[in-house]
Structure formats: C-alpha cells, structure tokens
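With one protein chain withheld, the remaining protein chains of the complex are depicted in position.
Letters A, B and C mark the chains in the order given here, with residues in each chain numbered from 1 onward.
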Amino acid sequence: MMDRSRVEAFSDGVFAVAITLLALDLAVDGPGHGPLLHQLGHKWPAYVAYVVSFFVIGVLWVNHHSLFGQVARVDRLMLFANLLLLLFVVAIPFITSTLADYLLSGGQDSRVAAVLYALVMEGMGLSFSLMFVHVVRAGLLVRPLTQEASRAAILRFGLGAAAYLVAVAAAFVWAPLVLLIAGAITAYYIFERVPTEPAAPVASGSGDSDG
Amino acid sequence: MMDRSRVEAFSDGVFAVAITLLALDLAVDGPGHGPLLHQLGHKWPAYVAYVVSFFVIGVLWVNHHSLFGQVARVDRLMLFANLLLLLFVVAIPFITSTLADYLLSGGQDSRVAAVLYALVMEGMGLSFSLMFVHVVRAGLLVRPLTQEASRAAILRFGLGAAAYLVAVAAAFVWAPLVLLIAGAITAYYIFERVPTEPAAPVASGSGDSDG
Amino acid sequence: MMDRSRVEAFSDGVFAVAITLLALDLAVDGPGHGPLLHQLGHKWPAYVAYVVSFFVIGVLWVNHHSLFGQVARVDRLMLFANLLLLLFVVAIPFITSTLADYLLSGGQDSRVAAVLYALVMEGMGLSFSLMFVHVVRAGLLVRPLTQEASRAAILRFGLGAAAYLVAVAAAFVWAPLVLLIAGAITAYYIFERVPTEPAAPVASGSGDSDG
Partner (left out) sequence: MMDRSRVEAFSDGVFAVAITLLALDLAVDGPGHGPLLHQLGHKWPAYVAYVVSFFVIGVLWVNHHSLFGQVARVDRLMLFANLLLLLFVVAIPFITSTLADYLLSGGQDSRVAAVLYALVMEGMGLSFSLMFVHVVRAGLLVRPLTQEASRAAILRFGLGAAAYLVAVAAAFVWAPLVLLIAGAITAYYIFERVPTEPAAPVASGSGDSDG
C-alpha cells in the first residue's frame, strides 16, 4: 500500500524528462554542413516524429492522470506495472530519433526502424492495459466501474493495442505509415474520453479541494 | 475535469528540464581547440542566448503559475492547450542553440535561425493566449474577471504576440534584433503584473494554507 | 527538522532524470554505419543493461518511497545520507553505458567495467542502509519497529550489500555475471516486501487521505 501522490510525482517526472529529451533530436549539424534552410528541410522527418511522439507521451500522460485520479490506493503490482509502462516511455526518445533518422532511407532499414517504433508503442499500450485491468480487478478504484463502463474501457484499450499491431504490420509495407497510425491513435484518444472519467468527480489532488 | 495540481507538476517538470537543457549549449569544444579564453570569447552568442531564453522560460513559468493559481478546475481543452504550449517550450533549447550557432554567420543562415527563434516564440505566445482566452470564456477561473480586467489581459497578451511578429520581421533585417526584442518582451513581463493577479488572493497550494 | 515532502520531491526528480538518461545509451550510430538491424543486434548489451539498471533504480525508488512513507520527520543527517545515496544513483547511467560498451570486450576492460558497476551498486546499497539504520536509531519512524522487524530489515539490507560484494568478486571472473546478479537482487526486492511496510498503514500523502 503506497500513497498515490508520490507514484504520480515520480511518473510525472519521467514523462516530463522523456518528452523534453525528444527535442535533442531536432538539432541540425551546425555551421559548415550546408545552408541552414537545407539542413532544416532535410530534417523534416525529425520534426514530424517529434510532434507525433510528443502527443503520444502527452496523451498517455493525460490517461495516466485520469486513471490515477480514480484510484483509491496503489498496491505493489500496480507499482510494478507502472514501472513497466515507464520502461517503454523512457525508450520513446530513442525510437523516435531512430525512426526519424531512417524514415527516408528506404529498404529494410526504414522498415526495421518503423517496426521498432510500433513495437515499443505496443509494449506501452499493453503495459497500460495491464495496469488498468489490474486496477479494476483488484478493486483499487474509488468507485468500481459498472460492467458496462468496464467493458467499454477494455474495448477502448483493446482498440489501441490492436491499432498498434496494425502499425507493426504496416511498418513492413511503408515506414511513414507508422507515424500516420500513431498520430491517428493519439488523435482518437484526444477526442475520446477515458471511460473512467464520467463516473468520477473525485479527482482533485492537493490544492484543489477548497479551490 | 482534472485536478490542477498534477497538471502543474507535469508542466513544472517540463519547464525545469527545458530550462536546464539550455546549458548544454554552453560547453566549449575542449582541450585541443585553442586557448580556453578564446573559445569562451567566441561563444558569447551562446551566453547571451542562454540568458535571454532562460528568462523567457522563467517568465513564462511565472505567468503559467499565475494563471493556474486562478483556475478552479482544468478541462480537457485546457489540458491540450497546455500540451501545445509545452510543445513549443520543449523546442526552446533547440532554437536557442541554433540561433547561437548561426547568429554571427551573417547572410541567409542567421536570418533563418532568427526567424525560427521568433516563430517558436510566437507559437508559444499564441498557445498561452489560446489557453487564457479559453479559461476566461469557459468560466474556469475561481473569480471571473471583470470586463475591464479581461480586456486588459487580452490587450497584454496581444501585445506580446504582436511583438513577436515584429521579431519575425526584424529577423529578416538583422538576426541579433530577435534576441534584443525577446529580451525586451521578457523584461516587460517581469515588470508588468499578470492581470488576473490583483483579483485573487486564493493562490496557495498544498502546505501553504495552514502554514 | 525538514519537511519530508520536499525531500521526496527532490529525490523523485533525481530518480526520474537518472532513469530517463539511461535511454541515451540506446541510440545506434545512425545511417552510414551498416544495416540498422545489425547495429541494433550489436547493441544488445546496451538493451540488457538498460532493463537491469532501469529496474535497479525503479526498485530503489520503491524502497525509498516505503522508507520515507514511515518517517515522521527528516533530520539533517538523514538529509545528507539521502544526498550520498543520490550521488550513487546519478552515476548509474554512466556505469550502465560503460558496462554496456565494454561487456563484450573481454579481458581486463570488461572486468574493470563490471567491477565499477558493482562498486557503485554497493555504494548505493550501503548509503541506503546507512539511512535506514540512522532512521531507526534516531527514532524518526512514525511507529518504531519491533526488535524483530528491525532485525529482519537489517538482515534484508545486509543481504543486498553482501550480494553486491559477491557481484564485485564475480566481476573479476566474468563481466556479464554482474548484470545477472544485479537482476537477481532486483527481482528479490520486487517480490520481497520492505520490512517496515506491514507495521504502517499511515502512508498516504496529499490527496490520498480523503480520496
């Protein structure tokens, strides 16, 4: 039994550092490597990949936040499922820069980079689902979900997991598809609400309660 | 509906990492690249750019903090406007080092670096304004602004946005102007108070209230 | 006498940054250095070392969290024992990438890298034990441990410290043994509960108590 707030603080730290490290890959080679405008132009895959991965992490953070906002207590298994999730999150700057570097290489290399990207996303999605299913089953929620809400939530996460599997397959066809699919999944999660939310006006952490 | 404190914690993390990564560009080439004093001397644009960008992020953090201190609750749109803002913040170390590297190159390259810097600043300013306008319109403030205060605030943010547009134009004339303008805007925001502040003695987060 | 929450916040920040910096070593050399699949294949020690060190830090964070959750107040000595612990934590990305780079070199180099890794782990374990012993002796716990629990805890930490000494010795024989032992110790701490826990349903920080 651990307090929720410190798990959130640590996770937020990891999310914040990972999302900021994404920008390390934006750097151009610098003076002496041709006109700056050309260098920036050639790096467009890095900029697209940056925006996609930024919102992937951002949306995951929003969902993480929603889930923890519903949780009354954190047990040891949830803690380690969370660590597993973070293991994939921390790898995102790496897979993003690798994909950006190889997106236009064509041939096997771009496919490998794209598959790697999709696999880490899949791992991230599965870890989150694992944590969610455990939270529901172990009764860690403040207000247990109705069967309907529970089914909707599992369907929703299942959809994400399936979509990333499609992305793995698509990566073998054309690497940029992976970014398109990741972008689409992220947009979907932006406009779709997390199923646990409507049931729960609890939410507020410190500083909110009497606001 | 999310709790404000965790949005602040995540944003603070991103601000803190971005502001600290600025320093990565201060490093000299090291032994074997000429006398250290010369190396430091040649890097003066990096030091000026560091100080300007440091206070740009610092002042934005202060304003972010003021705005959130006035907000009773955070809705989904505010959350994503905040993510958009952070997308630009995270790019600041990149545009800062690029500007520093090309400031003295002259010709098209320094203009490109300066325009890039001004555009990201403009994006940052617009995202913040978007968030502010939404907060006011959606009634998320603890105490609604008077019409007057609201107008003053919009004028104030409009001024910043306009000033960065001027910076974009100035970048085409002489690259260092961009740093001067960014420095001036930042100094302006240091001495000007956020319009929402006077209306609100609520402020204190956890640990303060009964301190 | 300091407030516990800010010590936790700072420590969490350091844990979060250190765990995220681990991923910097995952990067491949990039286009022009052979097929991506080969590059990834040759970097397998980096991936194994990443996973091991990630969980080493993660599990340490869990234990740190447990210990602080039991502490009523933080004195100056605890503060500096904590800084000493963090001194070793911050060095983990360095020893991890060094070990990964030299794991397959064979000869003296891989032994040196492995000994370095094991020594920093030993330092980390001893600092944590130092902090724990001080906390118990100085009566900083919310609920003093029973003699039995205290003995169990010291045994448990002693076991970890001894195991890392074994790792130092093993490093002289075969470098990869160090990763195996570190992984095993970490797995042990995942499944073993911290001795202070059962005695203490206090735990919850801000936002939990009335959740």
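By our rule, contacts are C-beta pairs under 8 Å (C-beta built on N, C-alpha and C of every residue); 3 or more make two chains touch, one makes a residue touch a chain.
This structure is a prediction, so every number in the text was calculated from the model and none was measured.
Trainee: In the full complex, which of C:87, C:152 or C:190 touches the chain missing from this view?
Mentor: Of the listed residues, the one touching the omitted chain is C:87.
Trainee: Even though one chain is hidden, which residues of subunit C still touch it in the full complex?
Mentor: Missing-chain contacts on subunit C: residues 1-7, 9-10, 12-14, 16-18, 21, 72-73, 76, 79-80, 83, 86-87, 90-91, 93-94, 97-98, 101-102, 105, 108-109, 112-113, 116, 142, 202, 204-207, 209.
Trainee: Hey, which subunit B residues sit against the chain that's not shown?
Mentor: Residues 8-9, 12-13, 15-17, 19-24, 26-28, 30-31, 35-37, 40, 50-51, 54-55, 58, 61-62, 65-66, 68-69, 190, 193, 197, 201, 203-208, 210-211 of subunit B touch the chain absent from view.
Following the convention adopted for this analysis, only the chains that are shown with their structure count from here on.
Trainee: Can you tell me which chain lies farthest from subunit B, using the average of the Cα atoms as each chain's centre?
Mentor: Between subunit B and every other chain, the largest centroid distance is to C.
Trainee: Closest chain to the protein CA centroid?
Mentor: That would be A.
Trainee: If I list every residue number at the interface of subunit A and subunit C, are over half of them used by both copies, so same, or under half, so different?
Mentor: Different-residue interface.
Trainee: Just curious, how far off is subunit C from subunit A if you go by their C-alpha centres, in Å?
Mentor: Chain centroid spacing, subunit A to subunit C, equals 25 Å.
Trainee: Just curious, how far off is subunit C from subunit B if you go by their C-alpha centres, in Å?
Mentor: Each chain reduced to its C-alpha mean, subunit B and subunit C end up 36 Å apart.
Trainee: Going by the touch rule set out above, which residues of subunit C reach two or more other chains?
Mentor: 13, 16-17, 206-207 - these are the residues of subunit C that touch more than one other chain.
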